[in-house]
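Every protein chain of the complex appears in place save one, which is left out.
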Amino acid sequence: MVTADVIVVGGGLHGCSAALQLAKRGASVVLVEKDYIGRHASGANAGGVRQLGRVLAEIPLSVASMEMWHGIEDLVDDHCGFESHGQVKLAESEADLETCRARASALHTAGFEHEEVIDEKQLRELVPAAAPHVVGGMVSRADGAALPFRTVQAFRNKAERLGARIIEGVAVSDIRRDGRDFVAQLADGQTLSAPKLVNAAGAWAGRIAERFGEPVPLEAVAPMLMITERRAPFLKPVVGATSRTLSFKQFANGTVLIGGGYLGRAEPDTNRTILDYAKLGENARTVRDLFPVMHDARIIRCWAGIEARMADGIPVIGPSRTEDGLFHSFGYSLHGFQLGPICGSIIGELVTTGQTNLPISPFSIRRFAPSGRQSTGF
Amino acid sequence: MKTLSHVNDLAEHYDLVVIGAGPAGMAAATLAADKGAQVLLVDENPTFGGQIYRAVSSTPLKDRALLGADYWKGEAIGAAFSQSQADYFPGATVWQLSPELELGISSGGRTAVLHARRVIMATGALERPMPIKGWTLPGVMTAGAAQILLKTSGVAVSGKVVLAGCGPLLWLIAAQYLAAGKRFDAILDTTPRGNWRTAMKDLPGFLTSPYLAKGLKLMAKVRRQAKIISGVTALAAEGEGHLARVRYTAGGREVVIEADHLLLHQGVTPNINMASASNCELEWDDAQLAWKPKLDDWGNTTVPGIAISGDGAGIAGAEAAAERGRITALDALAGLGIISIAQRDEQAKPIRSELNRYDRGRVFLDRLYQPAQQFRVAGEDTIACRCEEVTGGQIRKAVTTLNIAGPNQLKSFLRCGMGPCQGRLCGLTVSETIAEARGSTPEAVGYYRLRAPVKPVTLAELASLKQSETEIRTVARG
């Protein structure tokens, strides 16, 4: 029997970040991961570190997390491949540009200034390779990108150095409340016991929530990505589009990452993802239209990670509705990577002090309670 | 056979798609087409034959004795395939195969998608990587490459030539070169001396093997005509911009010789890239020191509808490959409802007894020619991943300082396996190097998780794919 102050289930970025912050606050932590650290969404996403285009409820968290990203090496002793050349959203028409202006003004009203509308000249300075029809866009200058797996591994290593215990390759076969403690039965026969439990199990987190009587509308999805061979340099910021879905960036090594949230098929029971090439074809057409320089680029690899998407598109963060001592951090719905640092910190605070200064009520699991308040967070 | 030259010539549906036109693929396609199945055979190369019978229908070499009698056995297999009703698409690449047996096929910069009811992969073998210092220098190539040059073009490597490594194919290639009137400045035999001891217990099986007499004859012939240095324990290629010298150690003595060409070979391993990218489960073979697909008695993989035959299913040689191709074809025909299970079993009997003959002595050969550890892992300054230029030292450092457990985790830090060859060449080296650094086994550290495209495909080709009928659901990016 391994006893600790906190059990964290799930070794993705959010689990590792929570373990790090808990250990930093003096808690004894044991983290259990059924595969290896960063095996799924955390290690297989596009690595976008983005405030641009987030729903209002997430912006305070995103802004606080961005502060942490800009000091990431102080936090985890590794640069995580983080580079900040901004994120840009292309406007392909006057109508697109109008959408950008409306967005900027809505943010301004809410007190945020990080998204700026830019005209064609400014856009071409930032993204010289954009197709001739692009008329301008929007930029969030502090944004950037990092290397996903490297980042998770850095959080994990730092958590371990701070005293957290990491168990990889072992699934939790049963978890229940036994008096004061949560008792987790592991597939290899070990038992873990702790008064606090953090559910950071990503696409598998719904099972734990359901185990404690609070089922959630969570779907396991598999957003697809592709990467090219090394190309001559042509792009620094991460680029998206206003009226099409795209995530597009060139790494320092010359390779180009292409995504856009097109979904393959996730099989969470077998860890498999099945790619949908027709949708990747659509993704490729968008790139061809917006970046003519890419027509002869060779795609070396396509993949998808398994992750959780909530019915309302925003995560579940905060204490359980049904079980004292249980805290959730899951369901990041394809945009959780940038939030990793801050959400670990929020969980660290919640578990050790019971409160946080950040506005997390929109993310409460109560929104899914049968008779509860149906907050969407929008 | 009907030769296709454009993706537009492809049908939308086939009963059976065979991938690879070596002995296994040709035999499987011929048998299935002869029984009335609609068959497509796709192959990357411009001509059929695979590597072992490469250019068997087109080689410019007029002297048949040069390549040896075994090579010409491919003629009959090729002739039977030419007379079959199968569609044959040379110079075409299968870049994806889904669990629903949808295939993406690309040729001449164009791509098409088609469906199969059954698929047989006959993707053959590739030469085991032999990472030595300087092996990326021009002037260093695989011995197999030298043999391919001879077969396709009647071109021989000349000047000061050194052949190094181990395995039956090394001796075959040496004999073919000698028969062509070429010479070697040295043949450096890296077979570990201890292998004879471990292989001896399997010698009785080998004594009844059809390979025995042939093998001994070959070796004797080469020994008479070339300078062979055995017990080579270290090897490096040196030069500025091109190979100039080969440095080796034998019997504890270091020697440097001048060389224009160094030909490397240390056996062949199953080409498992497509199998793995198609989600077929793999297993580690401790005698052959390689991964191979998990298969049933009919060559079926763990993915329904996909079978594997020939050396891609585990190394057994060219003659066994054709028989294994026929076995998988019979099961495909039964699956397609063209023959009954009883007919399948009946027709497989003589093929299986033939196969048993080739199996004899295989374990002895596997054990005898197991390459030494120092030639399977990358040394401190030796490049393991040629595409991304990652050294053995970098891998060991990442494993120990960054807490890296396996090849998939390593990719994010060093990019090994992320270049254009998609890990084909470095996969075994990287797994073995990680295993050594962790005091573990390749089986435990695992292999690259391979994904489509199985071969690189251009953005323009992908963009030309038809839009899916299902609604494309999209969400904000992360």
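A and B are the chain letters, set down in written order, and residue numbers restart from 1 in every chain.
Keep this in mind: a contact is a pair of C-beta atoms (placed from the backbone, for glycine too) under 8 Å apart; a residue touches a chain by one contact, two chains touch by 3 or more.
Here, contacts and distances are computed from a predicted model.
**Q** Would you kindly match the missing chain to its UniProt protein name, picking from "Tryptophan 2-monooxygenase", "Cytochrome b6", "(2Fe-2S)-binding protein" or "Bacterioferritin-associated ferredoxin"?
**A** Of the names offered in "Tryptophan 2-monooxygenase", "Cytochrome b6", "(2Fe-2S)-binding protein" or "Bacterioferritin-associated ferredoxin", the absent chain's UniProt record gives "(2Fe-2S)-binding protein".
**Q** Where does the absent chain make contact, in terms of the chains shown?
**A** A, B
**Q** Sort through B:L289, B:L333, B:C421 or B:L459 and give me the one touching the missing partner chain.
**A** Considering the complete complex, B:C421 is the one touching the chain left out.
**Q** Of the residues B:V155, B:M200 or B:A444, which one touches the chain left out of the display?
**A** Of the listed residues, the one touching the omitted chain is B:V155.
**Q** Using the document's definition of touch, tell me which of B:A79, B:A180, B:V363 or B:L402 contacts the absent chain.
**A** Answering carefully, the residue with contact to the hidden chain is B:A180.
**Q** With the full complex in mind, choose from B:V7, B:C387 or B:I404 the residue touching the hidden chain.
**A** Spelled out, the listed residue whose C-beta touches the missing chain is B:C387.
**Q** Suppose we count only contacts with the excluded chain; which residues of subunit A make the list?
**A** Residues 83, 229-233, 236, 252-254, 296, 298 of subunit A touch the chain absent from view.
**Q** Applying the definition given at the start, please give the residues of subunit B touching the unseen chain.
**A** Subunit B touches the missing chain through residues 44-47, 51, 55, 58-62, 91, 109, 126-127, 136-142, 144-145, 148-150, 152-159, 180-181, 241-242, 260-261, 271, 386-389, 419-421, 424-425, 456.
Note that in this section only the chains that are shown with their structure count from here on.
**Q** Measuring centre to centre with CA averages, how many angstrom lie between subunit A and subunit B?
**A** 40
**Q** Please give the residue numbers of subunit B that touch subunit A in the complex, ascending.
**A** Subunit B reaches subunit A through residues 96, 98-99, 104, 113, 279, 402-406, 409, 411-413, 415, 418-420, 422, 451-453, 456-460, 462-468, 472-478.
**Q** Considering the complex alone, what residue numbers of subunit A touch subunit B?
**A** 36, 38, 43, 45-46, 48, 50, 53, 147-150, 153, 156-157, 160, 168, 223, 226-229, 240, 245-247, 253, 255, 259-263, 272, 274-282, 284-285, 287-288, 294-303, 309, 313, 332-338
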